[in-house]
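Here the complex is missing one protein chain, while the rest keep their positions.
Moving on to chain A:
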Amino acid sequence: MLRFIGRRVVLMLLSLWVIATLTFVLMKCIPGDPFTSEKKYPPQTIANLKAEYGLDKSIPEQYVTYITNLAKFDLGFSINNTSRTVNEMLSDSFPVSAELGAYSVLLALCAGVLMGITAALWQNRLPDYVMMILAVIGISVPSFVLAPFLQKYFGLEWKILPLAGWGDPPQIILPAAALALGQVALIARLMRSSMLDVVTQDYIRTARAKGLPPWRVISRHTLRNAIIPVVTIMGPAIAAVLTGSFVIEKIFSIPGMGKYFVESITNRDYPVIMGTTIFYASFLIMMNLLVDLTYGWIDPRIKVGGREGR
């Protein structure tokens, strides 16, 4: 187990280094520099600005400074908004995105598992068909297609929920639902097939044979085993919610990281793009590690150290 964690941590650091280097190289490939603009500054000003941001040094020197700063979690300054560091922007906006993301993942997990159970218990009957049709819609309708329709009906026509914004608890419902839908569908499908798999096992028959009431067989024996595969897709699910938040935060004007990220792309604010990318990547990589460890922990039958069969 320890060896496995060690291996994964090394791989994780390697991934982080690759993405940091990749962003650096890509940013250096961009023709021109951030101070090329319509306004003509005197050469001295440009030189001073470059010295201020360390752009007058050679590329290897810049790379070393960049990596050292990263190791100290210093992501630099925004170029469009010089008074703010990328760290400040992230620490303002990350809690917002994290809250939205956490609610979406929670919603996806609860709704998906419940739907999967319902479908499996009433297999090939009406509830199964309804759930699976919902799941198919969930898989094929992207969140940025669903979101405007949710806004139109719940926010505008029926006036049940706020149209957009952030701060009031009801304002979280629509964006969280839009983000969660695709994952609800995936989890429901997985949960259904895994439930159907488990109910044919011998230990379920044993549990029934010894006279346990059906709900106890389900809660004690079926569910506990059927839910394990769901953990495996939590990594990709978190990643999908995170990338989905770029567009959802834009649509619902939520002041989260996704909104800043999209804005920095539009404004070509390179330090912010770099900083946010690296932050996102490290967050996802760590989440993946966490999910893998949880998986090994809740199901001791799985040897996490093994490489074959993956």
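In this text, a contact is a pair of C-beta atoms (placed from the backbone, for glycine too) under 8 Å apart; a residue touches a chain by one contact, two chains touch by 3 or more; residues count from 1.
The criterion applied here is as follows: contacts and distances are computed from a predicted model.
Participant: Quick one: the chain not pictured, UniProt calls it what, "Sarcosine oxidase subunit alpha", "Dipeptide transport system permease protein", "ABC transporter ATP-binding protein" or "Gluconate 2-dehydrogenase, cytochrome c subunit"?
Facilitator: The UniProt record for the chain left out of view names it "Dipeptide transport system permease protein".
Participant: Of A:Ile5, A:Ile19 or A:Ile204, which sits in contact with the chain we cannot see?
Facilitator: A:Ile19
Participant: In the complete assembly, which of A:Ser78, A:Ser97 or A:Gln151 touches the absent chain?
Facilitator: A:Gln151
Participant: Name, in rising order, the residues on chain A that touch the hidden chain in the full complex.
Facilitator: On the chain A side, contact with the omitted chain comes from 11-12, 14-15, 18-19, 22-23, 26-27, 29-30, 136-137, 139-142, 144-145, 148-149, 151-152, 156, 239, 242-243, 246-247, 250-251, 262, 265-266, 268, 273, 277, 280-281, 284-285, 288, 309-310.
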